[in-house]
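Have a look at the structure below, then the notes.
All protein chains but one are shown at their positions in the complex.
Entry: chain A
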Amino acid sequence: QESQASGLPEYIKIVEVGPRDGLQNEKVIVPTDIKIELINRLSKTGLPAIEVTSFVSSKWVPQMADHKEVMRGIERHPGVQYPVLTPNLQGFHSAIAAGATEVSVFGAASESFSKMNINCSIEESIEKFEEIAKSARNMDIPVRGYVSCALGCPYEGNIIPAKVAEVSKRLYSMGCYEISLGDTIGVGTPGSMKRMLEAVMKEIPLSALAVHCHDTYGQALANILTAIQMGVAVVDSSVAGLGGCPYAKGATGNVATEDVIYMLNGLGINTGVNLYTVMETGNFICTALNKKTNSKVAQASFNTGTI
């Protein structure tokens, strides 16, 4: 009722990226059993989608070397999606063999970032993803597309909205059911978020859009609010705000799931997620990682003993 009156979506799907995006950007290598327990706990919070791991070469991403064991080891709760990253066809096949039923591919709106990150141009990366999309289509496996650097690039600086729209459209046309627009270095503000979404919304239906905001400059919640005011109803976040920023040493990265849910609860928007159990899960993984939480809600709640 409250959310309807304000023009905001009634329901928002939260995509939990802590176990993959979060852990991948944490210095400490996490044992397989801890990863599995993290995901199992997250499965009990009501989260509808949990990004489990990445089928990438362990040479590049040692943290994700145990992708097969994690995929096979987790409990699969009915109604919960467990997507995994697949950077190429080989990774895709490996993921399927390990039991994956949804995959994600990562594009970028910046040529420089694409070159530095995956050593090929945007066009070349799209061609690789098309191979994956084709195989996935044959096997009825849904594919989620990510567009990095949607609001700025660590190498190129400003990124024009038209470029983000172009790359998004390519991913959507090849069959990605959802496009997650990532503010990879967190430089975006409500102004640039609005301009970027306006351009992308000309090419992609609103219902297929998600935002993946980093909180490196403290702008994430304001940017997410802007997106949901424009009708976006899928938001990525990371429990305890796991995952620093690889481009700004010591700075934060992902927005904390707890803080997002707190805001959405306050707006009367349904997420299906139990904030308290997410906080408990955040507490678990931070203890295991021997680090403080990046979630302000968790910081405030555990110190007053109230929620």
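Going forward, a residue touches a chain if its C-beta (ideal position, glycine included) is under 8 Å from a C-beta of that chain, and two chains touch if they have at least 3 such contacts; residues count from 1.
Note that contacts and distances are computed from a predicted model.
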{"item": "Protein that the absent chain corresponds to, by UniProt name, given \"Glycoprotein-N-acetylgalactosamine 3-beta-galactosyltransferase 1\", \"Hydroxymethylglutaryl-CoA lyase, mitochondrial\", \"Sodium/potassium-transporting ATPase subunit alpha\" or \"Transport inhibitor response 1\"", "value": "\"Hydroxymethylglutaryl-CoA lyase, mitochondrial\""}
{"item": "Listed residues A:48, A:142, A:190 or A:231, member touching the removed chain", "value": "A:190"}
{"item": "Contacting the left-out chain in the complete assembly, out of A:100, A:256 or A:289", "value": "A:256"}
{"item": "Residue of A:216, A:238, A:254 or A:281 in touch with the missing chain, whole complex considered", "value": "A:216"}
{"item": "Residues belonging to chain A that touch the chain removed from view", "value": "2, 6, 186, 188-192, 215-219, 221-222, 224-226, 245, 247-252, 256, 259, 262-263, 265-268, 295-297, 299-300, 303-304"}
